[in-house]
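Here the complex is missing one protein chain, while the rest keep their positions.
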Amino acid sequence: MFRDALLVAGKDLRIELRSRIGVNQILPFAFLVLLLFAFALDPDSGVLDRATPGLFWLAVLFSALLAIQRAFAIEAADGNRDGLRLSGLDPAGIYLGKMTAIFTQLAVLELVLGIGVLVLYSSHVTGWALMVATCVAATAGIAAAGTLYGVVAAGLRVRETLLPLLLLPVLSPVLIGSVRAFEAARNGNPGEGWPWVGLLAVFAVAYTIFGAFGFGPLLEES
Amino acid sequence: MNDWGYVALAWGVTAVVLVAYALWVILRGRAMSRRLPPEDRRWM
Amino acid sequence: MTSVPTATAPSAPDAAPPAVGPIGTGSRGTRILGLVALVGIAVATYLALVSSPPDENMGDSVRIIYIHVPIVVVAYVGCLITTLGSVMVLWKKSVWWDVTAAASAEIAMVTTALTLVIGMAWARPTWGVWWVWDARLTSTAMLLLLLLGYLAVRRIPAETSTRSRRAAIVGVLLLPNVIVVNRSVTWWRSLHQDTTILNTLQPKIHDQMAFALYFAIPVALVIFAWLLVHRWRLAWMEQQLEDRELDQAISDRRAEAAGERAEDGQR
Partner (left out) sequence: MEPVVHLRSAVSLLGRFPALAGVDLDVMAGEIVLLQGPNGAGKTTLLRTLAGLVPVVSGTAVVLGVDLCRDRRSIRPRVGLLGHATMLYDELTVADNVRFWARAARASPGDAEAAMGALGLDGRLQDVVVAKLSTGQRRRASIAVMVARRPELWLLDEPHAGLDGDARDVVDGLVRQAAASGATVVVASHELDRARHLAGRTATIVGGVIAGSETGAQTEVHHVP
């Protein structure tokens, strides 16, 4: 299973390295969202500063939708879904592999976006450990749930519209948790943030386990 | 609007929605049952 | 060769003579259930709107609670049955439970939407606003969205077993998702405000008021059962019709193959 996961993750990341869709399209989109938030919320009134953690995670969430759709678009091209089903790869391995690839891409995106937020919104941060832990746990949760609901929607004519409807309500606890943890880190009382990291971690683990079992049947039904 | 107005609103909306939904189910059920022989509707 | 070998030709479902026997989704059981529900509704309405006194704090708007709480209970029971049905579909590949999950999710969706509207009608006179970012309201709104997502997955045209398996995986997650959303939202709100708003939800309950409320809940469950049975039968018939159309398509295709072969023979 883990061998298959590594194989699939390596393949997906190699495709990303060659196509650079993430770097050339998803990352610019995330920055665009940051700029649009600045237009919508007056930067001089202090609203932007107070809302920064929420805006950061909203930008990540919207970008994650694109990354998940992209991860399944590469399988939709020219019968590759059939290829995966015929391949003899363990479905749980395919799930973990695709999840790992999405996790990696989102982690890179968060790093770049975080620097962007620091510069553009002139935010200042404290509590690095809490923030890194939040990013890891939240991103794992987004990737785990996203890969599962991504395959539900993949290959359907309504996939672009169905995925956000299915995924965003499910990810709302992740948004709440990660934003509260970031606020705690910013306000200098990380003690308030760690319970949220615990919630995020539980979410990620639960979805990873369920996804590893549910992915196989869903890959069949296409 | 006094309290009774809100009470009427809540009860009224509930009644209208539930009756409309029940009617939809019943009417669609009647239409559907005309297209099926009785052995597929064993509850009769 | 002139005789075309005809495949077994069952009567086409659309061309069939009007089905004999009673029409509709009703039966003796549902008519009794419906009668019980109607009597229950009459009594519950009398208790809630006429005989019970207004509340000391809330005034007459407390009468909204008598319909609000039963509807919420129905919505939760509907979600519970949907998740239970989805588990049974994955476990036993049961068609019966698949239809049950679908029927109960739709009723849950209707009642959750009603819950929100009734809740707003109560919030306005009580708190002066239609909506507050209270944990219950917010998580109920998320519940509606989760149900809409589940029903959207069900509406995707697909072969019956494909659809039931796909819907079941989304449906199994329904209740856990509701719980996680509810917990996280509650936790989120409790950090920001004390629970003064919630205190208005627990007034000192007058005996007659308590009776009105506790009487309305079973009545709502009877209505739910009545709706569920009818909706179940409707969904069941829809599935039967699809299966019949499929049988018809298979025999059409066989007849077509036989016809083409006969033409080849004549040439």
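Think of it as A, B and C in the order they're written, each chain with its own count starting at 1.
Quick note on the criterion: a residue touches a chain if its C-beta (ideal position, glycine included) is under 8 Å from a C-beta of that chain, and two chains touch if they have at least 3 such contacts.
The shown structure was predicted, so the numbers you read here are calculated from the model rather than taken from an experiment.
Contacts of the undrawn chain with the visible chains, over the full complex, involve A, C. Per the touch definition above, the residue from C:Val39, C:Ile179, C:Ala210 or C:Ile250 contacting the chain not shown is C:Ile250.
Here one chain is not drawn; of A:Met1, A:Ala38, A:Ile74 or A:Val158, the residue touching it is A:Ile74.
Residues of chain C in contact with the chain left out of this view: 5, 7-8, 157-159, 161, 242, 245-246, 249-251, 253-254, 256-258, 260-261. Although one chain is not displayed, chain A still touches it through residues 4, 7, 11, 14-15, 18-19, 74, 77-80, 82-83, 85-89, 220.
Keep this in mind: only the chains that are shown with their structure count from here on.
A centroid comparison over C-alpha atoms places A as the chain most distant from chain C. Separating the CA-averaged centres of chain A and chain C is a span of 32 Å. For this pair, chain B with chain C, the centres built from the Cα atoms lie 12 Å apart. Among the residues of chain C, none is found touching two or more other chains. Across the assembly, chain B contributes no residue in contact with two or more other chains. Interface of chain C with chain B (complex): residues 13-14, 16, 18-27, 29, 45, 49, 54, 58-61, 63-64, 67-68, 71, 107, 110, 113-114, 117-118, 121-122, 124-125, 223, 227, 230-231, 233-234, 237-238, 240-241, 244. Residues 90, 142, 145-146, 148-149, 152-153, 156, 158, 162, 165-166, 169-170, 173, 176-177, 180-181, 183-185, 187-188, 191 of chain C are the ones touching chain A in the complex. Residue ranges on chain B touching chain C, taken from their complex, read 1-4, 6-7, 9-11, 13-14, 17-18, 21-22, 25-26, 28-30, 32-38, 40-41, 43-44.
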